[in-house]
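The complex appears here without one of its protein chains, the remainder shown in place.
Showing chain A:
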Amino acid sequence: MTSFDAIVIGAGHNGLAAATRLAKGGRKVLVLEAASEPGGATRGREFAPGFRSAGLAHLVNRLDADVARDIGLDLAGTDTLLPTTVLDGSGKAAVLHGAYGERIDGVSPEEAEAFAALRRKLVFQAGILKRFLRRPPPQIGALSLGDLSTFASAGFGLIRKGRGEGRDFLRMLLMNVADVADEYLSDDRLKGLLAFDATLGIHLGPRSPTSLLGLYYRLTGEVAGKAGGQFVPAGGMARVAPAFLRAAEKAGVTLRCGTPVGRILADRGRASGVVLGDGTEITAPVIVSAIHPQTTFLHLVDPAESGTGFVRSVKNVRSHGNVAKLDLALDRVPDFTGLPAEARGGRIVLVRSMEQVEEAFNPAKYGEFSSDPVMEVTLPSLTDPSLSPGGACTLSALVQYAPYRLKAGWESGKPAFLKIVLDTLERHAPGLEKSVVAASLMTPVDIEAEYNLPGGHWHHGELQADQLLVNRPTSAASGYRTPIEGLYLASAGAHPGGGISGLPGWNAARHILSGASA
């Protein structure tokens, strides 16, 4: 029987990034995946005969360049920035070109200038925060030299542009996105877009305190060295998972799919291996859990091996998803009113105003879905024709708000919500409903079941101020190491968070290879 230096649980992109980095660092790595193929939330599926969805994610907006280079990710088209088109139903589109609207069409010159000023400000501020993303969060009580130098460089970065900028950063950091947008902008479509982007995948409305953090997080992501960019790889999103897999295989990682882990073996604070669903034991000195922290500590590790306080804090991690994923099979390419033809391959955001986002959020607070939801839409088969039969088209949408714990239950709620979503799409693309061949709406409950994602939350835990950095997922398990020696966290639930960045996995692997004990 082969022995391994490290076992990675979960072959999502973070698990594969961690495994590849570890293998490149000389470790013999085994990746165990419960599903029949790797990819995690980037794993594709056939949702209707002849129609495929490339997975939960339909865009890449934060794949870390260092990670991609380091693990040897072979993905083409990563430099082609896609536009975002905001459609408010009036037929007048606002199109943001380049990285998060370096250039805007469809708004007044004054508004374009105001947006440019706000964009500069936010990109600068996100740049201050970005330096914390590529390293483990600082450990309170055990700050390293590296931590101090990161703090220092953040400080210098802040005052580089004068004290005014430093003050403004501290003023804005925990503000809500609505007040910031109001300070700068007057166009409801742009304000609506910022509100949507700041809150997508987070249980906050634009007027909720700290909602600006979500937008900062988006802007810490770079594409082609540009903050806020987005792309779909050449050939489509279905190329993402295989690219991570190829990188891992090239590095010598062993992958076993259809191999769910039943238990993580631990004794008196020390992890020693895993027990598979079929009872097989595999031992290794390092166990990297690239799945949800709550699954890790509430189901795989015997609670007796954790402290009561730790279990309590893991249970308290807020991880209830709020976004539904819609995949539509259409018999032809939909025609969104006002959408320029050259922007069809990009991201389409259906939002009228900030108020619409706020009012869409209100019912979610009380366990109800939005009656007037907001969404972002892509047409994946335009980039990847293999997803649909010739002439047909697929549409992918992330729709919010759709709370995980729906008061009325999703069994009756899902058809009602699907109708609302389809009606909304029909208003924006007349004739779309008639062209629907099949519709697959995944509520957070479905996402949970399909991707083994507790709460159906793609960040593996709310991305909010109290669950970031030194508190991600919870203070005693921040910084990748956990209270159980030899067991590490490497999923989106670890710092810095979700999205296809590869950073949680890569950071975790680097931390393990550094041999740091804290």
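The working rule: a residue touches a chain if its C-beta (ideal position, glycine included) is under 8 Å from a C-beta of that chain, and two chains touch if they have at least 3 such contacts; residues count from 1.
As a working rule, contacts and distances are computed from a predicted model.
Asks: Which of "TctA family transporter", "Sulfate/thiosulfate import ATP-binding protein CysA", "2-aminoethylphosphonate transport system permease protein PhnU" or "Aminomethyltransferase" is the UniProt protein name of the chain not shown?
Replies: "Aminomethyltransferase"
Asks: Looking at the whole complex, which of A:A48, A:V275, A:I420 or A:A476 touches the chain that is not displayed?
Replies: Of the listed residues, the one touching the omitted chain is A:A476.
Asks: With the missing chain put back, one of A:G269, A:G367 or A:P385 would touch it. Which one?
Replies: Spelled out, the listed residue whose C-beta touches the missing chain is A:G269.
Asks: Identify the residue among A:F132, A:F310 or A:Y480 that touches the chain left out of the display.
Replies: A:F310
Asks: In the complete complex, the non-displayed chain touches which residues of chain A?
Replies: That gives, for chain A, the contact residues 266-269, 298, 302-312, 315, 476, 483.
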